[in-house]
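Right, I'll just put the structure down here and ask away after.
Heads up, one of the protein chains got dropped from this complex, but the rest are sitting where they should.
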Amino acid sequence: MIQKELCKILSQKEIASDIYELTINGELVSQITSPGQFVHIKVSNGLDPLLRRPISISSYDFEQKSLTMIYRKDGRGTSMLAELRPGMFVDILGPLGNGFSVDEISIGDTVLLVGGGIGVPPLYELSNQLVEKGVKVIHVLGFQTASAVFYEEEFLKNGETYVTTVDGSYGIKGFVTDVMKELQFDCIYTCGPTLMLRAIEQNYSDKKVFLSLEERMGCGIGACFACVCKKKDDPTGVSYKKVCSDGPVFRAGEVLI
Amino acid sequence: MIQKELCKILSQKEIASDIYELTINGELVSQITSPGQFVHIKVSNGLDPLLRRPISISSYDFEQKSLTMIYRKDGRGTSMLAELRPGMFVDILGPLGNGFSVDEISIGDTVLLVGGGIGVPPLYELSNQLVEKGVKVIHVLGFQTASAVFYEEEFLKNGETYVTTVDGSYGIKGFVTDVMKELQFDCIYTCGPTLMLRAIEQNYSDKKVFLSLEERMGCGIGACFACVCKKKDDPTGVSYKKVCSDGPVFRAGEVLI
Amino acid sequence: MNRLSIELPGLNLKNPIMPASGCFGFGREYSQFYDLSVLGAIMIKATTVEPRFGNATPRVAETSAGMLNAIGLQNPGLKKVLSEELPFLSQYDVPIIANVAGSLEEDYVEVAREISKAPNVHALELNISCPNVKTGGIAFGTIPEIAKQLTRKVKEVSEVPVYVKLSPNVTNIVEMAKAVEAGGADGLTMINTLIGMRLDLKTGKPILANRTGGLSGPAIKPVAIRMIHEVSQAVEIPIIGMGGVETAGDVIEYFYAGASAVAVGTANFVDPFVCPTIIEELPELLEKLGFEHISECTGRSWKENGQLAYNRA
Partner (left out) sequence: MNRLSIELPGLNLKNPIMPASGCFGFGREYSQFYDLSVLGAIMIKATTVEPRFGNATPRVAETSAGMLNAIGLQNPGLKKVLSEELPFLSQYDVPIIANVAGSLEEDYVEVAREISKAPNVHALELNISCPNVKTGGIAFGTIPEIAKQLTRKVKEVSEVPVYVKLSPNVTNIVEMAKAVEAGGADGLTMINTLIGMRLDLKTGKPILANRTGGLSGPAIKPVAIRMIHEVSQAVEIPIIGMGGVETAGDVIEYFYAGASAVAVGTANFVDPFVCPTIIEELPELLEKLGFEHISECTGRSWKENGQLAYNRA
């Protein structure tokens, strides 16, 4: 069940340049069903800004009823979110959407988690749950530059982790796709810029690939039709999926990206 | 010189039902020239609400560089103002307008200060300065009801003080004008609802009367022509005064109220 | 006593609050949050004869106290609305107002004829004002004669009263309102969105794939209030007002302007509970303002006193 709740901020810190990690406490945590779901946040009480902001859940804890998000301070909304301090309350609608399925993976499989920039966060809970299940995970995390890198250590604890930066200022110079070529695996879970997702979908049509998409949203719950994408098997027709309520995670080949 | 400054909130408390006393610290205090001037407050950083709110200066302290305002929590802006806590900063434009002249009063004169509701605050600093000068002051303060009464003790320290309430739940039942009839004095300073000001102007055309007016404002500094009133000697013509920059204090007979 | 009941052509409303078309889908999503039977009515998403995919994404962009949308009338088409969406909604005790759209007059007429037969559709809302589709829509909404004729044609076939949704993107809204009244409209709904655009600072290009979109939300409320104030004095048919409604106070302001009911659009996205919350808060606000019944508020901005004949249940 989706809930709307004033959640208490437990912690907020800048973990990389303009990248914030925010942990909140709320009853709605108990409703989370899978890694890769997201929440829709009203960052201020008034009309400025008007709309909620969709942010992925990067990890959660049923016992503490807490969830953590990682976001980039960018426009008006996320900048205001970054101003909030522990003890304050923030209006959250969630959990929303359908996350990554971990059921289709068998123990012994090797799974590649590929994240680009601010697409990295939802992979973290996924990684935790896969490792707990006994699955081998390899992480490939791409960033623009050294100052934007975050959570490398956290991922390292779960398995092999490659970090790339576009400018080569940290880790491997280049794109995640460069690293992927060198690796062996059964299945891919990925989240990041559309260009990256498209490349992965094309290059690994033989593999099982799960992609998490982004789209501008209105309602976040499936009512406004802001976030639709076409189904791949009907590119000129009227079939569609909604990123907010059918996704954000889709199987490669399901929708046009 | 008018200044625009982020001023630190020193204290904020509710001193009567929905009536708040707010003290701030700022360099602009040094620019205050007379009691009855006001400031224009931006209660939030963003666009909600958009405009500043005019609030009278009820007292100030050059040494501490502090000024105090008393306001009624009413609409969106003042409700948000009431949420601010000591240590926070608030964007203030001021001091604005021309206050009450204390120069025209001689030692030994008896001056009546008549305030209605949220028109009471600017009279407080005036009372202090008149007393300091050696002028005898009598206060007549009108409120709706007992829970709305504030600053009675503060005024009492400066001189005779009559409190009226419309419903008789505190002090004298009735209007300030009822009490005024019984008193002897040389001059009136008044601030409050337009109906009250109009009555006083009519009843005491023989006396020297100073009135502080209110009008909806845009700029607060004389540029937008939102707050004009007609001059009394030219009721159908084009002569005008601006409440924000020519007032808010006018001599009775100067403008049409 | 029910202080909120309102009777309008075809509509026996337990309260005058309803979600606006396009902002509530066909109710399924919001039925997760509350019992839709608490609503006065539901204005369902625009329905066209054929299924439509709508515009490319991005379809929404935020603005100051508002948002732009260019959904492009995406909808599953008349057949599916009749066979799936309306039956789903029939489990709730709530009248449906069906938003009817199309590119050609014939399209409107066909949708109107069929959808008005559905048992839970109590009124139609003729969407002659959608700014986000290339053909039809906007032309019908800006030329009085064309609007009048379309209204007449739809009235001929509809089995329920017809409300016409006016576009604010016109020089003279009163002229449009009078034209559709003359065409036989039973009521008006207003306003649809203002045409607007936002550009991306980084690319220099429009944020919306469709370039322009419809501006909704609190930003447009003063424009809507002004138009309803003018139109309600010029026509005899009732008005369902909309544009930036977020609170019970906003609802009263619309009634004062001349509305007899109010629709809530964008605010549902911000707070999915906004409609039931407003419905709950209205009686208390009426009490505070000294009204026995919400119908007393209609047109108060221009009337000395008294009520409109048609809007007290």
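Labels for the chains are A, B and C, by order of writing; each one numbers its residues from 1.
The rule is short, and it goes like this: a residue touches a chain if its C-beta (ideal position, glycine included) is under 8 Å from a C-beta of that chain, and two chains touch if they have at least 3 such contacts.
Worth saying up front: this structure is predicted, and the values here are computed from it rather than measured.
Every shown chain touched by the omitted chain in the complete complex is listed here: A, B, C. Only one of C:5, C:127, C:151 or C:169 touches the absent chain when the whole complex is considered: C:169. Contact between subunit C and the absent chain runs through residues 63-66, 68, 142, 169-171, 194-199, 201-202, 204-206, 211-212, 215, 217-223, 225-226, 229, 244, 249, 252-253, 256-257, 289, 297, 300-301. Against the chain not shown here, subunit B presents residues 1-2, 4, 42, 47-52, 93, 215-230, 237-238, 240, 245.
Within the entire complex, the positions of subunit A that touch the omitted partner chain are 47-48.
Note that in this section only the chains that are shown with their structure count from here on.
Interchain contacts join each chain to each other chain, per the touch definition above. Averaged C-alpha coordinates put the centre of subunit A at 55 Å from the centre of subunit B. Averaged Cα coordinates give subunit A a centre that lies 36 Å from the centre of subunit C.
Centre-to-centre separation between subunit B and subunit C, using Cα means, comes to 46 Å.
Shared interface positions of subunit C, defined as residues touching 2 or more other chains, are 64-65. Taken residue by residue, subunit A touches two or more other chains at 47-49, whereas all remaining positions touch fewer.
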